[in-house]
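Left out: one protein chain. Kept in place: all the others.
This part shows chain A:
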Amino acid sequence: MAAHAPGAGSGSGCSGAGRDTPSAPGAAMADGPVADVLLRRLEAADGGLDSAELAAELGVEHQAVVGAVKSLQALGEIIEAELRSTKRWELTAEGEEIAREGSHEARVFRSVPPEGLAQSELMRLPSGKVGFSKAMSNKWIRVDKSAADGPRVFRVVDSMEDDVQRRLQLVRGGQAEKLAEKERSELRKRKLLTEVTLKTYWVSKGSAFSTSVSKQEAELSPEMISSGSWRDRPFKPYNFSARGVLPDSGHLHPLLKVRTQFRQIFLEMGFTEMPTDNFIESSFWNFDALFQPQQHPARDQHDTFFLQDPAEALQLPMDYVHRVKRTHSQGGYGSQGYKYTWKLDEARKNLLRTHTTAASARALYRLARKKPFTPIKYFSIDRVFRNETLDATHLAEFHQIEGVVADHGLTLGHLMGVLREFFTKLGITQLRFKPAYNPYTEPSMEVFSYHQGLKKWVEVGNSGLFRPEMLLPMGLPENVSVIAWGLSLERQREPPVPRP
């Protein structure tokens, strides 16, 4: 318990009201009887004493003596205590049992009468299984497999020496050192012995040794104030190295606190939040609308959670679907397309969205249908799903952070400028950009930041300009560019708290 008491005893000589005499110093010993005994033993002792030995003599837990030593130490130079650690061999529970009743093999041997015993019966004995093989290898017993009613066990020798029991008894008697190293390690392997390290104190008199130590008050009480006894009482100093008591309160989840910070950054930058409250998405919005071909590996059963029920999307915007189909299979809008047979069935397949870009595609489609075009800045932070087996480095669901800007004439330089501002707000100032490949952005850039701790560049996000094959079928004007970037919330740390 943390000892938080008012400052050390005051030096005031004023005594309290005459009629009430404060208890004489020394009447109450420091922290109970053990400390009391310890001081008296120490006074009589020559040089010092060992905490473990004292505990054994007094018949108390060693920890009680350690407690007394510590509380006396806190009073100043009363005692000196030196920490010593000694190693000692102790019997395990099974070792105790063997020391008492003999080894399993000896017990097996003893239970075999001269006329022998059926092996099946022997195996049913508590020591049977373990003891049998040991007794066999010691050549104390043998098995006759030709016996009429199954294998039978006979004694080979008339008597034997139970070395295991004898050795364990030695250890129990505190004479472990009489055993050879090899013998000890064999017993340890059989889990009969363990080596324990005991931390004890060697206690000796301190420079201010006294057997009459007054107990220091831990707390100032209303009674002390009304009686005035506080004037003469010594008080324990505050223990500033102890932990305080945490206030009772609820807490927000740390990751969601980071989410709040990211929302705040986007809002500060003038970005509007997109609706993302639809975990279920059709393959169309999740992949096809983003110009991600139908044979793309991300659309594999191994990577994406597909739905059994409801297995297919009920409605798709068919006009737009046809433009997407044409762009994939034949090209158009200046594109060669992927030149494959695009299937509507594949696009209808429902899934758990693999990225929030599906929601961005919906938002951009809504934007494209609004005439005339108005520039936008959008963001979202929400859950996405990948078909993974859960382990320490893989999550089947995580949060994706995404930012999107659509306007006339946006450039790669603009994307980098926005990213610089965004990451500066996160406290990340050293950025560089690597060419990369994304199915739905071109040009694409991976964003790297210099990690001061790891002393290397680490990837912090992915970004690019959405492909015209994605934007033009939606109906966005040709000279409108859309820049976008994404990162994972789970990989972020809390942004630093700015100092005013």
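The definition used in the following text is that a contact is a pair of C-beta atoms (placed from the backbone, for glycine too) under 8 Å apart; a residue touches a chain by one contact, two chains touch by 3 or more; residues count from 1.
To be clear about the criterion, contacts and distances are computed from a predicted model.
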Among "General transcription and DNA repair factor IIH helicase subunit XPD", "AP-3 complex subunit delta-1", "Sorting nexin" or "Phenylalanine--tRNA ligase beta subunit", the UniProt name of the subunit that does not appear here: "Phenylalanine--tRNA ligase beta subunit"
Option touching the unshown chain, where A:S159, A:S249, A:T393 or A:Q452 are the choices: A:S249
From A:R41, A:R142, A:K205 or A:K377, residue that would touch the chain that is not displayed: A:K377
Sole contact to the chain not displayed, among A:Q63, A:S226, A:N239 or A:N278: A:N278
Contact residue for the chain not shown (choose from A:S146, A:T197 or A:Q301): A:Q301
Missing-partner contacts on chain A, residue numbers: 248-253, 255-256, 260, 263, 266-267, 269-282, 295, 297, 301, 305-316, 331, 333-340, 350, 352, 375-377, 383, 385, 387-390, 396-397, 405, 407, 409-414, 416-418, 420-421, 432-437, 442-445, 465, 467-469, 481, 483
